[in-house]
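This report concerns only the one structure given below.
On to chain A.
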Amino acid sequence: MNPGELICYILAGVVVISALVVVLTANLVRSVFLFFVTLFALAGLYVFSLADFVAVTQVIVYVGGVLVLMLFAFMLSNKELLNSLRQPAAAKLSMLTNIPAGIVAAGVFTVLAISTKGLQLAAPSGMSLFPAGMLNAGDNTIHLLGVRLMTNYLLPFELASVFLLMALIGAAHLARKGKEST
Partner candidate 1 sequence: MDQQFPDITGTFSAVTGGIRYLMPEIALVAAFLLGVIIDLFFSRRFRHAVLICAAAGLGAAAWLTLAAGDDLPADPLFYGMIFSSVFSNVFKLVFYGVALLFLVLCFFNRQLQQHAKGTGDLYNILLVVVLGMSFMSMSINLLMVYLSVEMVSVGSYLMVGYISGNSRQAEASIKYALFGGACSAIMLYGISLIYAFTGTLDLGEIMVRGLENVPSLSSATAITLVLAGIGFKLSFVPVHFWSPDVYEGAPTPVTAFLSTGPKIAGFALLLIFLMTFFVAAEGHRFFDFKNTISVIAIMTMVVGNFSAVWQDNIKRMLAYSSIGHTGFILMGFVSLDHGGFRAMFFYVIVYALMNMAAFMLADYVEQRANAVTATGYAGLGKRFPLAFTIFVVVLISLTGIPPTGGFIGKLLIFSSVWGQYRATHALLPLAMLITGAVTTVISLFYYLKIPLNAWLRSGDTAVTITTKNGLLVYTAFAIMLILLAVGIFPQLITAYLPG
Partner candidate 2 sequence: MNLLSVLVFSPLVAGLIVLVLPASLQSRYKYVALAATILQVLLSVLVWVRFNPSLGGVNNEHTLQFAEKLSWIQLNVGGDSRLQIDYFLAIDGLSMPFLLLTSLVMFVAVLSSWEITTNLKGYFALFMLLDTAVMGVFTAMDFFLFYLFYELMLLPIYFLIGMWGGVKREYAAIKFFLYTLFGSVFMLLIMVGLYFSVQDPLTGDHTFNMVHMMNPANYVDGSLFAKFSGQLLLGIPARSLAFIVLFVAFAIKVPIVPLHTWLPDAHVEAPTPVSIVLAGILLKVGGYGVIRICYSIFPEAALGYAWWIGLIGVVSIIYGALNALAQRDLKRLVAYSSVSHMGFVLLGIASVTAEGISGAMMQMISHGFLSVMLFFLVGVIYTRVHDREIANFRGLSQLMPQYTFFIMVAFFASLGLPGFSAFIAEAFSLTGAFKSAGVNGLIPRWMALGGSVGILLSAAYLLWTLQRMFFGQLRLSGGEPWRLLLTDVTIREKIALVPLAAMALLLGILPGVVFTQINTSVLDLVKLVNP
């Protein structure tokens, strides 16, 4: 096991553990903070998968955008935050009611694990068809991505812009106060 792999596993461990804490903790502040950690660890994993641009995007978009938004939302509904901080009895009971959810989630995990275990995926079947082969550590993925986005993925790219505009307009509409409303 080389250091790279070790770091990979550590990152993976961080991802899973922090995610678990995010999900299980009753403390909302801790949960949001650990979400932050998970996202960073994920970005690290992406880097190790030779997807540096994706990792950067992850950090910028998630940490810079999503997380900030969420914090705003928390603050805007801070009463709720406080409420959920002190509800130990409810939390205990919710543990009980969460058991079926846990079973289902575990079931899904089992199915996923079984269906992905032992696959000979060193080179997925379809991929050998591509002459360009595997990505190497030295490749300029940003360059490659740029070219792809302007050729193969031009249509989705443009469409995404329309989509974002709509999301912007819509979210703004929902959030803003009415012109004539009092």
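The candidates were selected such that all candidates are chains of the complex that A comes from, given by their letters.
The rule is simple: contacts are C-beta pairs under 8 Å (C-beta built on N, C-alpha and C of every residue); 3 or more make two chains touch, one makes a residue touch a chain; residues count from 1.
All of these numbers come straight from a predicted model, not from anything done at the bench.
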Selected neighbour of chain A [touch, this complex] from 1 or 2: 1
List of chain A residues in touch with candidate 1 within their complex: 111-112, 114-116, 119, 121, 124-127, 129-130, 132, 143, 147, 151-156, 159-160, 162-163, 165-167, 169-171, 173-174, 176, 178-181
